[in-house]
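Right, one structure below, let's go through it.
Removed: one protein chain of the complex. Kept in place: all other protein chains.
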Amino acid sequence: MHTSTALLVADLTGVAVFAASGASAGVAKRLDLFGVVFVGIVAALGGGIFRDLVIDKAPPLAFADWRYPATAALAAAAVFWLHPHFSRLRTTVLVLDAAGLGLFTVTGTTAALVAGVPAVGACLIGMLTGIGGGLGRDLLTGEIPAVLRREIYAVAALAGAVTVAGSARLGGDGPLALVAGALLVFGVRLVALRRRWSAPVATDRPLRQRTPTG
Amino acid sequence: MHTSTALLVADLTGVAVFAASGASAGVAKRLDLFGVVFVGIVAALGGGIFRDLVIDKAPPLAFADWRYPATAALAAAAVFWLHPHFSRLRTTVLVLDAAGLGLFTVTGTTAALVAGVPAVGACLIGMLTGIGGGLGRDLLTGEIPAVLRREIYAVAALAGAVTVAGSARLGGDGPLALVAGALLVFGVRLVALRRRWSAPVATDRPLRQRTPTG
Partner (left out) sequence: MHTSTALLVADLTGVAVFAASGASAGVAKRLDLFGVVFVGIVAALGGGIFRDLVIDKAPPLAFADWRYPATAALAAAAVFWLHPHFSRLRTTVLVLDAAGLGLFTVTGTTAALVAGVPAVGACLIGMLTGIGGGLGRDLLTGEIPAVLRREIYAVAALAGAVTVAGSARLGGDGPLALVAGALLVFGVRLVALRRRWSAPVATDRPLRQRTPTG
């Protein structure tokens, strides 16, 4: 398998996993098939569309390569029909989601650096590529974005982005830094997940009842 | 009347209808005049702004041609002042909305194809041009987007987009395919509306009460 094929497979795996997370949120809101697929597509492709808009890559990859929306739609539809079987797979999904976050973050950071964005901006774009789809998913389903309430999620992405951008700054080896950055995100997320398994999120419920601040 | 004039009139009619739908949502939320006009403008122009961003047309038509925001603002203001009279016009508005959806979808798909976007991506962009304004309207007014819960709305748009892109792929006649695609969207929507008149949407209320999945 060539490197580019391996990258494409990895990328589409990330798309499928994020689509599944979006579809799960849609199922929980009792959306119909189309709604579930739509939220899945936004979750899978939203971060990449934002990345391509800010680095002026037109059209965004999500519209230029049919395999991206097709993978997202299939994964979301699979969740719609099979979700009763998915409760057992919850851990698997969380682990894959951590892998997807790492992958999207490092490819987003790299794309921004290649497009000539300075290091700090490239880190932000990389982080937003990783978390953007989940943001869109939560906005569509009427939730305050989960990433805003789970410190370790976006911070893990930022750490991976900084690894990639820092290495590029120091003239470091590209592929190696990508792998290191993605593994860092992945590892931090796994540790965070393991720790949270016993940590109740006590502030979840009252958030919506508070008075607007404006 | 020249073809281009006819297209402009049709386009601005779609803008006015979508602005009216946005303004109605704003009135229902008891927004003030400016809020109503703002939601109307987003509903009317949001889909087109997204389309122009992803195909890298700068500035978007909504900012390049003053007749677009002017039409949207006037239509929204008219709803603000006249809405007590509008309950009788509800059917008219729904029919016009179906026409606007068809029009925006086919012009969005065509614009994407002309900009060199491949067929699948162009269909997605066309569909998003049609439904994007309504998405923005619902996000601004704090609702889970209606399009996510009405299967036939976005699927109708997608069918029209596929008609246009498929015909272009086969070297079909441009204007004819546009008309066919728009009529298809329009017809599917009318059938869907007629069927829903007796179909209560039973799942509307409990959606907001569910626990976040995130």
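Note that the chains are named A and B in the order they appear, and that numbering of residues resets to 1 at the start of each chain.
Note that in this section contacts are C-beta pairs under 8 Å (C-beta built on N, C-alpha and C of every residue); 3 or more make two chains touch, one makes a residue touch a chain.
Just so we're clear, the structure is a prediction, and the values are computed from it rather than from any experiment.
Colleague: From the list A:23, A:124, A:164 or A:188, pick the residue that touches the absent chain.
Modeller: Looking across A:23, A:124, A:164 or A:188, the contact with the absent chain belongs to A:124.
Colleague: Which of these, B:16, B:44, B:119 or B:140, touches the one chain of the complex that we don't see?
Modeller: For the chain that is not drawn, the touching residue is B:140.
Colleague: Check each of B:53, B:95 or B:152 against the chain that is not shown and name the one that touches it.
Modeller: Answering carefully, the residue with contact to the hidden chain is B:53.
Colleague: For chain B, which residues touch the unseen chain?
Modeller: Considering the whole complex, chain B reaches the absent chain at 24-26, 28-35, 38-39, 49, 53, 56, 58-60, 62-66, 69-70, 138-144, 146, 150, 204.
Colleague: When the complex is taken as a whole, what residues of chain A touch the one chain not shown?
Modeller: On the chain A side, contact with the omitted chain comes from 53-56, 112, 115-122, 124-125, 135, 139, 142-145, 147-151, 154-155, 203, 206-208, 210-214.
Definition applied: only the chains that are shown with their structure count from here on.
Colleague: Roughly how many whole angstrom separate the Cα centroids of chain A and chain B?
Modeller: One centre to the other, that is 28 Å.
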